[in-house]
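As you look at this complex, bear in mind that one protein chain is not there, while each of the others sits in place.
Presenting chain A:
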Amino acid sequence: MDKYECSICGYVYDPAAGDPDNNVAPGTKFEDVAEDWVCPVCGAPKSEFNKV
């Protein structure tokens, strides 16, 4: 599973960890994260993320 980095703040979404604080279960692929999910650090939308 690929990791994705926020191009605004550098936060890395790791699918193994998910983002449980924001209802994304560990093991969720970035592609499967809800479209209205935002970067937990800076609030940027999913479209600002790039594969690392």
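To be clear about the criterion, contacts are C-beta pairs under 8 Å (C-beta built on N, C-alpha and C of every residue); 3 or more make two chains touch, one makes a residue touch a chain; residues count from 1.
Here, contacts and distances are computed from a predicted model.
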Note to self: Since a chain is absent, check the UniProt entry for it and pick the matching name: "Iron(III) transport system permease protein", "Acetolactate synthase", "MBL fold metallo-hydrolase" or "Methylenetetrahydrofolate reductase".
What the structure shows: "MBL fold metallo-hydrolase"
Item checked: Sole contact to the chain not displayed, among A:Gly10, A:Pro26 or A:Pro45 -> A:Gly10
Margin query: For review purposes, identify every residue of chain A that touches the missing chain, sorted by number.
Written below: 8-10, 41-42
